[in-house]
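The complex appears here minus one protein chain, its other protein chains still in place.
A, B and C are the chain letters, set down in written order, and residue numbers restart from 1 in every chain.
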């Protein structure tokens, strides 16, 4: 089971969330508490947008354990960003290689995923065939997660994100059913165009991997009272995480089953997620 | 441009061919003489059959340069084999990752390739669709070379190897033509089931990458007069190489354009290679 | 905290102990039960002697997690050895790099270690100065464990192994005391010349990392009743492990505090270990 976070708000250094909190993402990679696998040492990745504006995000991905990667530590120390996604991977079978590390990028979009498509090796060919042939050449790796991204792009992610993800989920479930695979889809995902961020918590069996959001910026202030760099965070600042960072009561709200959320300027949204056969 | 060799005959230690000769494969990875690229530092691989008999071959593949890989040196020193393939990669664009390193393995078969399918990113989807759906899940990497292998398997490699490779080449050329790609196929390949080894030299433009075979065992004796371990080589011993090892006049014969060869017990074969639309 | 094993006896495939048992070494690297660190993903190594006799052992070492290393799996499947050491590393601070992976090799000797020299960064220079200048150039990495090996070699490991290790331990403790470091040494070690294997369990505070030996070959037979390849193990076969493999009652004996053991033809030895100022 992977771990991830999505940050959006006042620009901060990546290390503020990757390394500093108790139960930081790096700490979780060594000792996860809520996950299925106890170790997440099968690669990692960070995708971030520059302070200057959306544009194409930058990626840093590695195949070793995140906890011992000196380059990640340097990068996290010197990189400031208003919007970034980070992911720590525990492989569910596909090779540990950079092209399989999240987040995945297409133009100005990033995508990451925790969970799996059950029996993916059997379903893969049918799913791949549904990817827009124009997009097909951009598939670089061999994970279910990347195929899910390109299916969502195929189904209109850039125009109507939630509907596109619902069609992707609907396709996975209908192909799964055709092959007799019970409960084919398990996912929490985050995707962003550099401006808004969408997250989804869903699984075919209605028992999804955990997902939390920070209720409000005051929660973060309580989490890190001694951290002066956080005092200046705007009210728009929001954090989505697969597992809480820190132990402060009341700081984290679980994302409900079968839900999506949108992090954006102004009011955020939370709605019901329903797979739709494309 | 990659470099490779295929050895078949009396069991020898891998290092005898990977490290010891002048212009050994490792030396070539640093300073190639006949190739297009001057450096082959994008990964490597060795596949070998145990002395006890065919069975499933073992693989060792790495993503760094072969010349500085300490594990390869150890392995080559202590591994004895009657039949092995070795490959040094210069990427033509696909990622440097272990799943893209040759040789590729399927059950008791190994496959390696030097060359490329031109405009592979555009042709890939159509080629993938022609792979037997039963075999599709075994595709692990993202190279043209691996797709060629699974197409050949689809077309009967295990039963009629040369005909299957001809059909694979025919398909690549016909898909290439459909997309307006001139001269789509460039290849030298070697494939083996652990008993016999097939090699092919072919390119759509009739100007293929180099390929040589050792004319007879006496040639090897002349190459390494001081190498006592080679004195005991059987008359069946044969070496196929992308570029000659050593400089001895008369030791190496070029494989003609549009040809295949079969290394086997008894007389070897050499024949005309002709792509066939499947 | 690292994990290790030392095998000696009837030649077996490495995979029989690295992968197959419940709580195998690879399994322990993901989920250790008795250790301090819960994850051992900072590199690994195997050193083995060929079936043909002692000679120089071969090494295979990697910097990624052992559990996802495809090359280790291949090697373990096809390598047969009568004497091998294997180690899974959890770094105590020094870099994750191949030259820091155990076992270390000098000529026909191998050495591995679990534990640490406390405050090694401060003590290192004085310890290094005590290494024989003839041996100094062979130090390749930056671990305390390798320095302990070269100190033992300096103090006569090749002639009187136990006495040499006692002098190494005595030096570490006396240098530690000079710098005001409490309880400077914590170790379980194994070292072998390809014929005999020595193991030691010792710590300055008298509370050492765990170490076990297989009482007798019948214990292994009980451990793996269905494993036919183990039925042929000789009575001389012995296994030393940092943590038991499998759960069979009575199969494993703890090595007592401050003890050394010698695995050899004929009767094995067990004795008191006492650091001696060199």
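In the analysis below, a contact is a pair of C-beta atoms (placed from the backbone, for glycine too) under 8 Å apart; a residue touches a chain by one contact, two chains touch by 3 or more.
Given the structure is predicted, the values throughout are model-derived calculations rather than measurements.
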item: Residue touching the undisplayed chain, where the options are C:133, C:180 or C:266; value: C:133
item: Of B:10, B:91 or B:108, the residue in touch with the unshown chain; value: B:91
item: Sole residue of C:24, C:99, C:210 or C:264 that reaches the chain not shown, by the stated touch rule; value: C:99
item: Residues of chain B (touch criterion as defined above) contacting the omitted chain; value: 30-31, 37-39, 41-42, 63-65, 67-68, 70, 91, 95-96
item: Missing-chain contacts mapped onto chain A; value: 50, 58-62, 70-71, 74-75, 77-78, 98
item: Missing-chain contacts mapped onto chain C; value: 95, 97-99, 121-122, 124-125, 128-129, 133, 136-137, 140-142
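Everything that follows uses one rule, which is that only the chains that are shown with their structure count from here on.
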item: Same-site or different-site touching of chain A by its copy chain C, using the half cut; value: same
item: Chain A-chain C separation of Cα centroids, rounded to whole Å; value: 41
item: Touching two or more other chains - residue numbers and ranges from chain A; value: 95
